[in-house]
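Right, I'll just put the structure down here and ask away after.
Shown here: the complex without one of its protein chains, the others still in place.
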Amino acid sequence: MIVRPHQHWFLRLFDWHGSVLSSIVFRLSLNLLMSVAAIIGYPWYSTFGIHLTTAPFSLIGVSIAIFLGFRNNASYARFIEARTLWGNMHITQRSLLRQIKCLRGISEAQVQEFIGLQLAFSWALKHRLRETDAKADLARLLPEKWHNAVLGHPMPTSQTLLCMGEWLAQRRDEGLVSDIVWQSIDENLSHLSAYLGGCDRLAGTPIPFAYSLILHRTVYLFCTLLPFALVADLHLMTPLVSVFISYTFLSLESLAEELEDPFGTAPNHLPLDALCVNIERNLKAMNNDFPLPEPHQPDKHFNLT
Amino acid sequence: MIVRPHQHWFLRLFDWHGSVLSSIVFRLSLNLLMSVAAIIGYPWYSTFGIHLTTAPFSLIGVSIAIFLGFRNNASYARFIEARTLWGNMHITQRSLLRQIKCLRGISEAQVQEFIGLQLAFSWALKHRLRETDAKADLARLLPEKWHNAVLGHPMPTSQTLLCMGEWLAQRRDEGLVSDIVWQSIDENLSHLSAYLGGCDRLAGTPIPFAYSLILHRTVYLFCTLLPFALVADLHLMTPLVSVFISYTFLSLESLAEELEDPFGTAPNHLPLDALCVNIERNLKAMNNDFPLPEPHQPDKHFNLT
Amino acid sequence: MIVRPHQHWFLRLFDWHGSVLSSIVFRLSLNLLMSVAAIIGYPWYSTFGIHLTTAPFSLIGVSIAIFLGFRNNASYARFIEARTLWGNMHITQRSLLRQIKCLRGISEAQVQEFIGLQLAFSWALKHRLRETDAKADLARLLPEKWHNAVLGHPMPTSQTLLCMGEWLAQRRDEGLVSDIVWQSIDENLSHLSAYLGGCDRLAGTPIPFAYSLILHRTVYLFCTLLPFALVADLHLMTPLVSVFISYTFLSLESLAEELEDPFGTAPNHLPLDALCVNIERNLKAMNNDFPLPEPHQPDKHFNLT
Amino acid sequence: MIVRPHQHWFLRLFDWHGSVLSSIVFRLSLNLLMSVAAIIGYPWYSTFGIHLTTAPFSLIGVSIAIFLGFRNNASYARFIEARTLWGNMHITQRSLLRQIKCLRGISEAQVQEFIGLQLAFSWALKHRLRETDAKADLARLLPEKWHNAVLGHPMPTSQTLLCMGEWLAQRRDEGLVSDIVWQSIDENLSHLSAYLGGCDRLAGTPIPFAYSLILHRTVYLFCTLLPFALVADLHLMTPLVSVFISYTFLSLESLAEELEDPFGTAPNHLPLDALCVNIERNLKAMNNDFPLPEPHQPDKHFNLT
Partner (left out) sequence: MIVRPHQHWFLRLFDWHGSVLSSIVFRLSLNLLMSVAAIIGYPWYSTFGIHLTTAPFSLIGVSIAIFLGFRNNASYARFIEARTLWGNMHITQRSLLRQIKCLRGISEAQVQEFIGLQLAFSWALKHRLRETDAKADLARLLPEKWHNAVLGHPMPTSQTLLCMGEWLAQRRDEGLVSDIVWQSIDENLSHLSAYLGGCDRLAGTPIPFAYSLILHRTVYLFCTLLPFALVADLHLMTPLVSVFISYTFLSLESLAEELEDPFGTAPNHLPLDALCVNIERNLKAMNNDFPLPEPHQPDKHFNLT
């Protein structure tokens, strides 16, 4: 995610790192080349009765814009849903700890143990979504007694949740938690299960592949043919207008593709590292467990992972 | 569902299996033929005062794009809802097992019995949605003592849910489950009932048939008449532009129709087999019931059913 | 609702009963007449300096398409909401019966009595929404002892719900239902109240009348003037293109109007009869109350009411 | 709200009272005048090199249509949300009374007292939203013993809700309501609080004022300049086409503005009076408190307030 301090509208026009420009610059160059080819070749190939006009390209262009609008909506909705799932995780983790801390007769060690399980869950989910190794973080965060149950298990995230349920059942056995209170806390554990399942669903089920493919193809074919349609009217201005239109379509198509899977580490993806640290900071602060870990800071391009 | 490893943007342009291209190639050929007919026939039929121009086709084209955008939204929303229902089923099944496993005094055999009912429910729903025979899977998964109640019944999915309620009531009779805990678990059974009902609703109530029909018709008539509108301007380029525009409209119309019923086995449908195995793997792993069944893998065209 | 078996794309083009074509065929004929009038009158009235061109009609056409897209969205959302309310009713009725059947000490007669109240509620709601007489169905379904309370009452649907609450309170008096279990079952009664209220809201509050009126008017004026705008360019092809464009706009406007009130008996309305029978079949099957009533079948035009 | 019996499509074209036509007829006359000015002035001012063409107006027109579509969506969503809040209030009031009536040992006078508080809440909310004086209705509906607490209070709606909570606490004191039953009923009181808050939010926070302003301005400037852009092509037909296009844009802009605040008494606003009477009728019928008050009927223009 890019977290940019407020920028003057003029400077923003020339911002390089923020946009997806770097990923489409090669394709825009191709479009520029095509425009030059159209200008040079026009007098020659038009003698064969080969000519393209703007009118049908206007039709196809507006249609593609409508479909691209649909694709951007779908991708953005996935981005927002992913962010909301992580936001709700933070909320639920905070509520869980409030419920635990307001129990009577619970020891500080037990609270610490539960916080460890909470944090292990968040970090394990992050590693699962980014397909990185969760071992180090789990070993750091998990209380000793739960190492066996989780560390060697093929599904550490789901297993950590089970351990939280078991921790709660043990408190019920000790009489610290009545059935009613168990119900309230258990409901929050089910919410954590829902966030895990929701993230899994987003990560495992992309937008139907044919949408990406059809739009990818039509956008490219459109941009490739566009200079030949413009050249009869615009002559020397063809490259400018053609690259401008192509930039609009290619960059939005490219951004929609990037947002489709919001759990990666590209500039417009969610800053899962920073979110995990935020949860850790909040839970530790609630337990007066200072000093807190430092919050993650954006790098010099304002990027936060 | 097609699960494709990351593809270079250039290669993606020529991907055959991913798109719905195979299902519309015949109709595109018709459009090509029509374009050739338009080029050949133009000098002749224009002498009769019969000519079509681009302007009204631009109007009708953009209008169809707007309505097609609406139809794609509706179909995609059904696809997403179906996927979310199955994702929520996974979540609820996991929460149910957590609640059961954290009961005190429950025997391993009883847990196994409940897991059997859980899995039977998922597989029965899959068979119901794909209209295949659930017998073999039910016989494999259901605990012996519930065979009678479910196997001969006309509605095995709904009946399995009733058996889960009965299993729970028996545990309440044995004093393992208090009223409060029963309430929490019973609420999750109601959620399973909601997923069954939600899938039934999607499968049983298509998008109002007239929408499909009106758009199907207008898209086809549009594509058929298009070459005759383009030929006066584009001459020899008519086939290229006409097939391009037709591809955009026909492929999106065809994809919207495919996504409308997301429970089938076409390339863009939901991978219900893989989802059922995922649930099975997760529940068995939670119960340390190794080895787990193998997860389903996409075939060589990256297709997952 | 039209439930059509899968149709070849070519045959679908000529399907008559599925679309709203029958309801707009008169208006399309008017449009055809207008086109002929435009062709015949064009040489004469253009001498008076009266002429229309395509450009402003393109603007107004695309604008109307956008607003029509909005109207279709609104109507379709009502259709989907209505269907979801009925789907949720099925879900809740099934969950209610599961909760009742898993009570201990309840007699078969008491379960039968409750099922009667459940079914009476569904059928009463159907009659309410279609403004038909519920007497016969209520007399058939309601248990004897509730006849007095419901049959002469001015609001039988709401009253049936009250009887279900009273039935539940009687079981609580008998000690079959604890407060907690009462809470779970009572929540489902509140859900039934919500479906009744939701359907009432849809039936009683149409889309603001001015929307229908403005779009109805602009679509008709547009279609009426269209031939005169097309005739200068298209001459003899005017009727074909004009009727084509009018068909797209008129049929979508007409369908949006039909879907706005989804509780009727027109081809694209909800099959409330079939839904009621489905609920009846499911509840009776759960109680092993065979033989089940036959499910409703579509008529020869694939129509299901 | 306008509740119109089914109208033939032809008659509907000439319906005056249903649409917002009356509120824009002056502005349409201005547009007509402008068209005439354009026709008369065209030969003269075009000699100065002042001319407008359709092409840029097509661009601006379609853009405005898109933004107007957005504004209509936002206004309509507010209308729907307002209606749903009132529909949900009806649902919750009915569920509350069912819960109260199924209590054991409660006296008829106590039920009457609670119904009085329920009705006072609905009517007080209506008066609050329409900024009318609630005194008379509150004095009519409120039970004597709550007059003091509510009638002189600056926030009678919120206060009535508090009285319902107090009524419930008194029943808990008397042992008629257990903690569990209190929880179920109290949850419904919180729902009433949510409807009050939701309506307050809609009434107090309009769509950001700049949206209204920007669209208001652009629509008017567009309609004013339009005749000058059309006159070169359409000559004598300019007034017809210009007024037609202006009608579409102005009427939808005007309707969006009307729907933005759905609690007024204009023709397309919500019939809060009728809704309040409906709730009153339903609650009294549930308590067999006949005769019921008469339902409100639309006036001769089919208007219901």
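Letters A, B, C and D mark the chains as written, and numbering starts fresh at 1 in each.
We take it that a residue touches a chain if its C-beta (ideal position, glycine included) is under 8 Å from a C-beta of that chain, and two chains touch if they have at least 3 such contacts.
These figures come from a predicted structure and were not determined experimentally.
For the omitted chain, the shown partners it touches in the full complex are A, D. Note that of D:L189, D:V231 or D:L255, the residue touching the chain absent from this view is D:L189. Residue D:P154 is the one among D:P154, D:G175 or D:P291 that touches the chain missing from this view. From the options A:S46, A:N72, A:T224 or A:T305, the residue with contact to the chain not on display is A:N72. Although one chain is not drawn, the whole complex shows that of D:V36, D:L103 or D:L162 it is D:L162 that touches it. The set of subunit D residues touching the chain not shown comprises 27, 48-53, 55-56, 58-60, 62-64, 66-67, 69-70, 74, 153-155, 158-159, 161-162, 165-166, 168-169, 173, 179-180, 182-183, 186-187, 189-190, 193-194, 196-198, 200-201, 205-206, 208-214, 216-218, 220-221, 225. Interface residues of subunit A with the unshown chain, by the touch rule above, are 1-4, 9, 12-13, 15, 18-20, 54-55, 57-58, 61-62, 65-66, 68-69, 72-73, 76, 79, 83-84, 87-88, 90-91, 94-95, 98-99, 101-104, 178, 180-181, 183-184, 188, 230, 233-237, 240-241, 244-245, 247-249, 251-252, 255, 258-259, 267-268, 270, 282, 285-286, 292.
One rule holds in what follows: only the chains that are shown with their structure count from here on.
Separation of subunit A from subunit D in touch steps, taking the shortest path, is 3. Between subunit B and subunit C the centroid-to-centroid distance comes to 24 Å (mean Cα coordinates, whole Å).
With centres defined as mean CA coordinates, subunit D is found 38 Å away from subunit B. Taken residue by residue, subunit B touches two or more other chains at 55, 58, 62, 66, 69, 180, 183, whereas all remaining positions touch fewer. Chain contacts in this assembly form an open path, with each chain touching only its neighbours along a single line.
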